[in-house]
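The complex appears here without one of its protein chains, the remainder shown in place.
This part shows chain A:
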Amino acid sequence: MIAEFGLAALWLAAALAVLQLVGAALAQTAGGKVLAQVVRPAAVVQALLCTIAFVMLLWLFVRTDLSVLLVASNSHSAKPLIFKLAGAWGNHEGSMLLWITVMALAGALIALIEYRLPEKTMHATLGAQAFVGLGFYAFLLFSSNPFERISPVPPEGMGLNPLLQDIGLALHPPTLYAGYVGLSVAFSFAVGALLTRQVTPEFAKVMRPWVLGAWIFLTLGITAGSYWAYYELGWGGWWFWDPVENASLMPWLAATALLHSASVLASRDALRTWTIMLGVVAFSMSMLGTFLVRSGILTSVHAFAVDPERGSFILALLALYIGGALVLFAMRANTISEGKRFSLLSREGALVVNNVALSAILGIVLLGTLYPLLTEAFDVRVSVGPPYFNPVSAIFFLPMLVVLAVGPLLRWRHDRFARVRLPVIIIAAVGIAVLLGVWLIAGIALLPLLGMALAATVAVASFLPLRGRALRRLPIAVWGMAVAHFGVAVALFGMAADSAFTIEKLSAARVGETTVVGPWQVRLDRVEPVAGPNWTALEAAMTASYDGGEGQVIRPQSRSFWSPQQQTSESALLTRWNGQLYAVLGQAAENGRWQLHLWWKPFVTWIWFGGLLIALGGLLSLIGRVSVDVRRRSATTRIEARHAEATR
């Protein structure tokens, strides 16, 4: 019954999306005032129903109801509860249901609290949101029904891929999806503004917090995903330029550009068309990412041809929405009146450079991700990895950081170089000093060297805009900018330090033997079998001491899961403020030795601390924007009340 109830809720939600779309369309005409009333309630009820469907799916997984195909093929009664729950979205159908649920919730939220734009624009926005949602409802109901039953009921489930049986699965996909799908709001706002020709600074002010929210989730999701891959895969790497990773990076790049151009539109009424364009592109990248991950096209173009239904469905949706939005954009772009002018040496000018660089990086990542698919269509098999992505994106990334350092010091509209000469000299001096210092002392490769120098530059520069201002009275959003930019510096320093100074040691050690890796001495104490709820493992106990200090015990494992049968390495980490020791246990070598793979990774954790700081900066900015808006709104209400009193 639970499954049928969930399916019914999903159908009803889809029906309400139709109602929302029709209501919104009629609201644009003169006679549709009555139906316009249903648009906002429809969005809210639709989200409620969708949430019910999702909760039903969770319930099925908790009960391990094996008469449901999705549960039988992805779960197992012996799995810990948290992984039963997380397993609900660790598969195709469940993750698409999560996607549409998040999207419906986002739509309901704008329907509930957003009253700043003209009602007609809001209706167009909610209509666009329903239109996009409908495609995904159709996809779920017609080709990926998560509630499908099977008969006969199997005695036991197939289990969940052990690589996914980790707390990371509980956190990473929902966070990332909140970001992906949150961008649908920006898309809908852009479409709504195009339809009603209301591309104004007010529109940007309304859109900005939503973009910020989605962007914070994306940042957190990417950071968490990177750390998860780092400790779970056991290769010591934190970013592999894997297509799935790129699928999350591309919307982030577009959303970052959108955030910055929206702030130009909001403060200065410039870059109108460009902001709309980015709103469309950001969510398009989310959908493209979903297509890449969900269509099976990544395994092989040919695999896509073998089971084309789902892939074709998403490809058709992709073409419909992106194509439709771009056609609308092309038709309306020239009717958007031009915004205000500015000179190249100004805050706007710097933000334009930021936007162009981010777009160029986006293009580079997109080409590199799609290239293997293109060549495979001509039967040439290639893979594109770090030798392409690192240097080519750095060509745009590094200059962008220079602009990032200087841009926030500039004034809006027009500035003179003489005014910012002193801070620019300070910034440049810091950069050059670090560049020379690191080069003389360590003599590392060019890219990490430039990375470190720019990290120092940006770190100093991120707080220079606060110079000479009353810190207590500074808007929170300005703090947000400083913290986020500082986070970029911290993450960049971690990346550069990790790639320049990592020490890797591969050895076959006897019990009692000590291996030296960088400043660490690691002694293998014993290797013994251990067992968990659905796995058995060989566990090594090792004593690691830093620089001859006190020993700490770490326990890497080589795990064997029995349903499905698979082995994974569980790495062991030892974290200090200045880096991490990373240990992996391999197989038994001859003469009673054990293979050990050890890394000393200086400052590697700074990468993820940087990511968290960037998200924190976004959060501060969001709090600042919203609180200013709330204060302004209550002030207006008070003034209106006073007016009403005076006229009475």
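Keep in mind that, in the parts below, contacts are C-beta pairs under 8 Å (C-beta built on N, C-alpha and C of every residue); 3 or more make two chains touch, one makes a residue touch a chain; residues count from 1.
Note that contacts and distances are computed from a predicted model.
J.: For the chain that's not shown, choose its UniProt protein name out of "histidine kinase", "Cytochrome c-type biogenesis protein CcmE", "Succinate dehydrogenase subunit A" or "Nitrate ABC transporter permease".
T.: "Cytochrome c-type biogenesis protein CcmE"
J.: Which residue from A:352, A:430 or A:607 sits in contact with the chain not drawn here?
T.: Only one listed residue reaches the unshown chain, and that is A:352.
J.: Please pick, from A:231, A:396, A:463 or A:501, the residue that touches the omitted chain in the full complex.
T.: That would be A:396, which touches the missing chain.
J.: Touch as defined at the start, partner being the missing chain; which of A:387, A:468 or A:548 qualifies?
T.: Checking the options A:387, A:468 or A:548, the one contacting the hidden chain is A:387.
J.: With the full complex in mind, choose from A:146, A:368, A:407 or A:451 the residue touching the hidden chain.
T.: A:368
J.: Considering the whole complex rather than only what is displayed, give the residues of chain A touching the chain that is not shown.
T.: 161, 163, 235, 274, 298-300, 302-303, 338-345, 352, 356-357, 359-361, 363-364, 367-368, 371-372, 375, 380-385, 387-388, 391-392, 395-396, 414, 506-508, 558, 564-569, 584, 586-587, 589-591, 593, 595, 597
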